[in-house]
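Right, one structure below, let's go through it.
Excluded from the complex is one protein chain; the other protein chains are retained at their positions.
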Amino acid sequence: MQRRLPQIIAFVFGVVMFLQYFSTHPVARGINAAVLVDFWQIIFAFALIVGVITFVKTTTTGINRAADWPYRLISLAGVIVMPAFAIIWGIKAESPFMWVFENIQVPLQSTVFALLAFFVASASYRGFRARSIPAAVLLGAAFITVLSRSSLEAWYPAALDSFAEWVRDYPSMAARRAILIGIGLGSLTTSLRVILGIERTWLGKEAK
Amino acid sequence: MKLEGRHWIFLGLFAAVFIAMALNLGLDVAVSGDTQGMYEFIDTLSPGSTIIVSFDHEASALPEIRPLALAVLRHAFSRNVRVIGTALLAEGTGVGYRLMQQTAREFGKDYGSDWVYLGFKPQYIAAILSMGESFSRTYPEDYLGQVYSDLPLLNDINTYDDIAGVVSVADGSLTTHWIEYAGSRYNVKIAGAVTAAMITTYDPYLASGQMDAMVGGLRGAAEYEKLIKTGGGGERGMLAQTVSHLYVLALIVVGNLAYFLTRRKPKEGRG
Partner (left out) sequence: MDWGTIIAGLLTLAILTFLYRDNPVYRVAESLLIGVAIGYFLVITWTNTLMDLLFIPLFTDGRLLLILPFVFGLLMFGRFHPATKSLSRLSMAVLIGSGAGVAIPVMLEARTIKQMSATVMPLLASSGMPNWSAIVVMIGVLTTLSYFYFSREHKGTLGHSARIGVYFLMIFFGTTFGYTVMSRMSTFIGRMEFLLTDFLRLTN
């Protein structure tokens, strides 16, 4: 029963949401809106809260014995301070909550991402080798792409720009399209398997 | 302080970009077909029509997303297009409101009648699909806590049938969901203002017509700024971007030369 009831629920919701796609009847539209807004959004929000609680639990467990306890404390301070600011002063544009977001979170997060530029440069020198013909093709495509988007149109023939654009619009796009079609077919079959109860990995391992 | 090989590469990149930014020279950019398409997507909207601009990005992409978003919003407001802002990622919420507020102020647009910010809803697929049923049910209140029905702009907006299109400002695959769920199910026109890394991801949708327009990256922002005749972060970053690209290309060439030369030497030694 521990696994059967969730499978039945998944089947019912799956079939209902699949069938409503083809109906414009007001009852179908009402059910669709109810499931999407009332069930899906609300349950997902609780799932996010569970994630936050799990993070707090993991961070606080053994904090007094952990070598990285100052860092854990700083993380916990952030988790506590942000809701505190929101409760006391609200979350609108000029509030302390948004001040922390704009002057602490945004700079930190975008700078962490900016580090990737350096690692890309390093990888370009140390790892990007034309060791084989396919690797040389990859390298060549990357080379003409970067060159053609470098605002140096006056320095090389216009044909290179056109060629780079053609490569992106046709052979590159074709490969990406094939990947998309493959993912689409795979997602389709996995969704069917989930609804029909063939795919049960989402239920976890414990209850057999 | 001991510097290793990779540190010199890092310093080289830092120096190249620093010098380019210190020179502060403008670079003329040729407008690409994609950017022209995005420009026409907004330019052909009739004054008074309404679009959704959805901030579907993380804070990490802001340096690249910001010039794009500002250019699109400026163009829309200059055409007297009404804009509804939403966010399908939590971090886009605060950023989106600030950007809309900034550009609305530039054009003297009033909140509630010319623009509205609805805020964030998690579970983006549910949010996109439920907006197709009812905007007001998905967003009973706006980001500022005002009731949906109290906002004049939203009086005649309740489903995708009432809007001219969606511009998804994204650094990931959320635009795909707009295309596949809103575009496919509800026939909404979808355009993307995306980071450069995502351009090739959306090429098949652009080619098949499922996506109406796309502008990408800092270069795309510079091209768009040229079309709407304003300056901005895109234009300012072009020299630095060009120099950084040349630096990476030089590293690729030098790295491969070093590889092929050192690969040959052991063979010569054995012979």
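First chain written, first letter: the chains are A and B, and each begins at residue 1.
The criterion applied here is as follows: a contact is a pair of C-beta atoms (placed from the backbone, for glycine too) under 8 Å apart; a residue touches a chain by one contact, two chains touch by 3 or more.
As the structure is a prediction and not an experimental result, all values here were calculated from the model.
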Determine which one of A:Ala28, A:Ala66, A:Ala142 or A:Leu160 touches the chain that has been left out.
A:Ala142
Considering the whole complex rather than only what is displayed, give the residues of subunit A touching the chain that is not shown.
2-3, 5-7, 9-18, 21-22, 34-50, 52-53, 55, 57, 68, 70-72, 74-83, 86, 91, 97, 99-118, 120, 124, 134-135, 137-146, 149, 166-185, 187-188, 190-192, 194-195, 202-204, 206-207
Absent-chain interface as seen on subunit B, which is shown
1, 7, 10, 13, 17-18, 21-22, 24, 60-64, 66, 90-91, 93-94, 119-122, 125, 129, 139-141, 143, 179-181, 183-185, 195-201, 204, 207-210, 216-219, 233, 236-237, 240-241, 244-245, 248
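Everything below uses one rule, namely that only the chains that are shown with their structure count from here on.
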Within the complex, which stretch of subunit A touches subunit B?
21, 29, 32-33, 36-37, 40-41, 44-45, 48, 92-93, 98, 101-102, 105-106, 109-110, 112-114, 117-118, 120-122, 124-126, 128-131, 139, 142-143, 146-147, 149-153, 161, 165, 168-169, 172-173, 176-177, 180
Which residues of subunit B touch subunit A in the complex?
5-6, 9-10, 12-13, 27-30, 32-33, 58-63, 91, 94-95, 97-98, 101, 121-123, 126-127, 129-130, 133-134, 137-138, 144, 185, 196, 199-201, 203-204, 207, 217, 219, 238-239, 241-242, 244-249, 251-252, 254-256, 259
